[in-house]
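Beneath this line is the structure, given in structure tokens, with notes to follow.
As you look at this complex, bear in mind that one protein chain is not there, while each of the others sits in place.
Residue numbering begins at 1 within each chain, and the chains themselves are lettered A and B in the order written.
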Amino acid sequence: MTDRLLVVENLRTTFRTVSGVIPAVGGVSFDLGANETLGIVGESGSGKTVLARTIMGLQPRTNIEVSGSVLLNGQQVVGASERVMREMWATQVAMVFQDPMTSLNPVMRIGRQIDETLRVRLGMDRRAARARAIELLNMVGIPSAEARYRAFPTELSGGMRQRVVIATALACSPKLLIADEPTTGLDVTIQSQILNLLDSLKQQLDMSVILITHDLGVVATRTSRIIVMYAGQIVEMGATRDIFHHHRMRYTRALLDSSPKVANPSHTRLAVIPGRPPNLSTLPPGCHFAPRCAFATEQCHRERPTLQAADSPGHVFACWNPLAASTNEGDSTR
Amino acid sequence: MSDVIDEPTVLTPLRGKRLGPLFWVCVGWLALNVLAAILANFLPLIDPLFQNYNVINAGPSLHHLLGTDDLGRDILSRIVFGSRVSLAVGSGAMLIGFGVGMPLGMLAAYRRGRFDSILTAVMYVLLAFPAIIAVIAVISFWTPRTLLKIIIVIGLASVPLVYRVIRGATLAVATKDYVIAAQVQGCTDRRILFRELLPNIAPIAVSFLLIGVATVVTLEGALAFLGLSVNPPTPSWGNMINESRTVMAQNPWLVIFPSLALCLFLLCLNFIGDRLRSYFDVTEVKL
Partner (left out) sequence: MLKYMVRRLVMLVGIVFVISVGSFYLIHLLPGDPATVILGTGASPANRAILYKQLGLNKPIIEQYFIWIGNVLHGNLGTSFISQTSVASTIRTAFPIDLELIILSQVLAFAAAIPLAMRSARKPNGFLDRVLSAGSFTLLSIPPFIIIVLLVLFISIKLGVNNTGPSSFVPFTSDWVINLESLSLPAFTLAIASFVVYFRILRSDMIATLQEEFITMARSKGLSRRRIMWRHAFRPSSVALLGTAGVNIGGLLAGSFVVQYLLGIPGLGYTLIAGIASSDYLLVQGIVLVVSVGVVLINFFFDFIISLVDPRISRE
């Protein structure tokens, strides 16, 4: 396992807030190889974003406790100082933020925002950095990059801004790119453009990608493996094929049922998952999903299930009353 | 899309929202000031105008708790009676400022239209005029000078500011859905103004009122310092400081005690205003 790019073991991130202690990430383990794309899927509040930021060591340090281990290219991230992390950010790991409206500095020309990384981290001179920045802008598909180099973020559309954010993240050729809901703030028509761009850049630049989303449709064709998160924990993990066609966990099934599919006849009613994600500060003793699960048994309410292996290698799930193996082709016609 | 867990508010303090003991100390001190000013005639104080030439420029003693001035007058008594001027100007001017500015601001923001645009344009031009200088000019040429005239001039000068704050605050509320819902239901304008708008802008209005009183009291102090407030020998905190400048080398207490009274008063006002603002989540930008 030591040759893996990223090894996460029993990672916990806990917030101490006015309203109590919140285990936003509650003991997560997984790993990621070079040049692999991993999808992390879950509803809002499932801890995806916190997980991503903890892996990057980007969480603020006040009132937050992180334990466990995150080895990124052999370097421990948990407990590392900002100084140590600074050396890894941009060159080892970079992030594409969720909302391009707020993640670019509104009073800085976009060229400067890309330049700056190149000059500070790679020691390029002004001219070289400028040339490289324009090259990056071209690469992410921004037309007339030379002119846009001097634009302010407010002068660009949301999709264009997200391309700038991607260009900035890629500036120092990171080995791992974490894209946190990179398309949530964008128009539907722009979404697939951005995702395809990320896909092709990954091939070009030979890097690993973690793609975080609440939309299973986004990760279906673009990832090799998928992690399904619920209430801060992994509830199912496996190869993309296995997750879509041989899922065992009831929550995964519910998620699949609730996302629209082209194959459905028109006017098909979408299934909804009843109830709401649990309040993390008062988690039930049993399976976190049990209160919303139609198939919950008494054991589900009493005892917390741990991850167990399914048939295929690397496919694990946490459920007392799982779906039967290999019969659950993902249709939602009921 | 983002909720508590995805975007944790880690900067909120661990303790909950409270006004705190210091807040109540300040309220107590202000209440004491107000009570003393109202009841000054009934308190066992020496006449503030009585000149006792046997004790001139005396330091604090049992008989004169805060000492005496260069004419042998009791400083404690003069501070208590002097507070009447500050309180009268502070509350009187703000009564006028809010009495005129608040209804205008609320109506303008609620009605919008031509009434709003004309009034707002006028107020913004008035705001461009340096108010302090206008106040000084008018007060100095409008003779003979009386406390009432000072209150009127400062009060009127504060109207544009009050108008701007109240209009801004009302505007933010008036476009909210529940106000529109009340309109659609056919509530009377009066009911909407008093039941829907007023309670919602009250926190901002109260915070601004406290800041306003502090500002006006400071202004009165400065005017008195220039000899443009009530005429001596009537004491006010400002003219006590002004009169004692000439003898402050011999008797620094004369300057220090009224200064302290004024600063404590302002500190309490500011502190209460600040606490209320954070308690009601009013950002400073809105003021």
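One rule holds in what follows: contacts are C-beta pairs under 8 Å (C-beta built on N, C-alpha and C of every residue); 3 or more make two chains touch, one makes a residue touch a chain.
All figures in this text were calculated on a predicted structure; none of them were measured in a lab.
Asks: Which candidate, A:V120, A:A147 or A:A309, sits in contact with the chain we can't see?
Replies: Residue touching the chain left out of view: A:V120.
Asks: Taking the full complex into account, find the residue in A:V21, A:M108 or A:A325 that is in contact with the omitted chain.
Replies: The single option touching the absent chain is A:M108.
Asks: So which of B:L39, B:L95 or B:I132 would be touching the chain we can't see?
Replies: Of the candidates B:L39, B:L95 or B:I132, B:I132 is in touch with the missing chain.
Asks: Which of these, A:F15, A:F30, A:F97 or A:F289, touches the one chain of the complex that we don't see?
Replies: Considering all chains, including the one not shown, the answer is A:F97.
Asks: Applying the definition given at the start, please give the residues of chain B touching the unseen chain.
Replies: 11, 13, 125, 128-130, 132-134, 136-138, 140-142, 214, 218, 221-222, 225-226, 228, 238, 241, 245, 248-249, 252, 255-256, 259, 262-263, 266-267, 269-271, 274, 284-285
Asks: Counting contacts across the full complex, list the positions on chain A that touch the omitted chain.
Replies: 56, 58, 82, 85-91, 94-95, 97-99, 102-108, 116-117, 120-121, 152, 154, 165, 168-169, 171-172
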